[in-house]
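Quick one: the structure is below, and I'll ask about it shortly.
Presenting chain A:
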Amino acid sequence: MMILLLMPIILIILFGYAITTEVKQVQIAIYDQSRTPLTERIIERLEANEYFSLYKMVNSEVEVQDLFRKGKVKLVVVFPAQYKGLSDEYVQIQTDATDPNEAQQLAGYATSIIRSELQSSQVQIKEISSPVVVPVVHLLYNPLMKGAYNFVPGVMGLILLLICALMTSVGIVKEKETGTMEILLVSPMKPIFIVIAKMVPYLLLSFINVITILLLSRFLLQVPINGSVTLLIAISVLYSLVSLSLGLLISTVTNTQQAAMLISAVVLMLPVVLLSGMVFPIGNMPDVLQWLSNIVPAKWYIAAVRDVMIKGLGVEAVALDITVLAVMVIFLTTVSVKRFKVRME
Partner candidate 1 sequence: MRMLCGLSVPTSGEAHVAGYDVYNETEKIKKHIGYMSQKFSLYDDLKVWENVRLFGGIYGLPKQQIIDRTDKLLKILNLEDQRNALVGSLPLGWKQKLSFSIAILHDPKIVFLDEPTGGVDPVTRRRFWELIYDAARKGITVFVTTHYMDEAEYCDRVSIMVDGRIEALDTPENLKLAFKTDNMGDVFYALARKAKRGD
Partner candidate 2 sequence: MLKYLLEKEFKQIIRDSFIPKLIFIVPIVQLLVLPFAANFEVKNINLAVVDHDRTQHTRRLTEKIISSGYFNLTSEYSSYREALSSIEANVSDIVLEFPLNFTRRLMTDGKSSVLIATNTVNGTVGGLGSSYLSSILSEENINTAVRVVNYFNPHFSYKNYMVPGIIVFLLTIVAGFVSALNIVREKEIGTIEQINVTPVPKGIFLLGKLIPFWTIGFILLTISMVVAWLVYGLFPVGSLGIIYLFAGVYLVIFTGFGLTISAVSSTQQQAILTAFFFLIIFALLSGLFTPISSMPEWAQKFTLFNPVRYFVEVMRMVYLKGSGWADLWPSFVILLLFAAVFNGLALLCYKKSS
């Protein structure tokens, strides 16, 4: 059980620090066929930049291909022979587009570094007289573009589901397997109390985890909590209840621990990771999956947490999410209590 307390901490640290797509210190190679002061200045600029780190100067196109195939560099800048920076000459940027996003980002950075050096060297023939549009960019909510802002709500959704649904379902099914459930059921205690007693420890555990995650993200990752903490915890408790009732439902339809785990993993964990918007933007998915994502409780929870925690919105903004979650609790509990009774007859 130590793992259950450790897991959120590890996940928060991993997501907070390690899981980012920000570009930095990417290995590049340069194939300079002219070796003039101009190309050397550009190379210097590329090297000095935090985005890139020079792996090697290469001397042939064959060598470039070899580096790409070995996966040593992601980008190669090729200067043509006798390059003077004139407008009819081209610096070539070759990328390894295996990872398309990274490739596009890298090409963009390299292009702008080269352009600005060309401009400041004033070698570019001044024929650009067309008017200039200057974009002023405001980055809202997450100006440093930290991955953590995106992932913290997702990790909360995942952990709560793992503890409440997976552990509850496996716990109850285990009692079925070993036969202790029968002893409890023949006792004069009402079945509903037996179930509640099984759930409370997990509810407490998830409560501790929510607090841990919030503290870690606030003080370690410096993710601000812009909205009301009370609201945040209230939503988390509601979501825990959804997860618990899901776990209960699974325990009523399965008889072995393996089956319970398989169902929890395939029916619960996978959709949370994939379809909740935790990692992958829902907007990118095909319509079927977007539509499917609506029945994933975590989607609503994560959206609500993002709104409250990061955007600092109030209860009216998350009213829809709360309603959907509440309906889910009522529906799932009703169904599983019914099934639970049927099983005993």
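Inclusion criterion for the candidates: all candidates are chains of the complex that A comes from, given by their letters.
Remarks
Rule of thumb we're sticking to: contacts are C-beta pairs under 8 Å (C-beta built on N, C-alpha and C of every residue); 3 or more make two chains touch, one makes a residue touch a chain; residues count from 1.
Given the structure is predicted, the values throughout are model-derived calculations rather than measurements.
Chain contacts in this complex place chain A in touch with candidate 2, from the set 1 or 2. Those residues of chain A whose C-beta lies close enough to touch candidate 2 in the complex are 3-4, 6-7, 10-11, 14-15, 17-27, 66, 68-71, 74, 85, 87, 89-105, 107-108, 110-111, 114-115, 118, 124, 127-143, 145-147, 149-150, 170-171, 174, 257-259, 261-262, 266, 270, 274-275, 279-281, 283-286, 289, 303, 306-307, 310-311, 313, 317.
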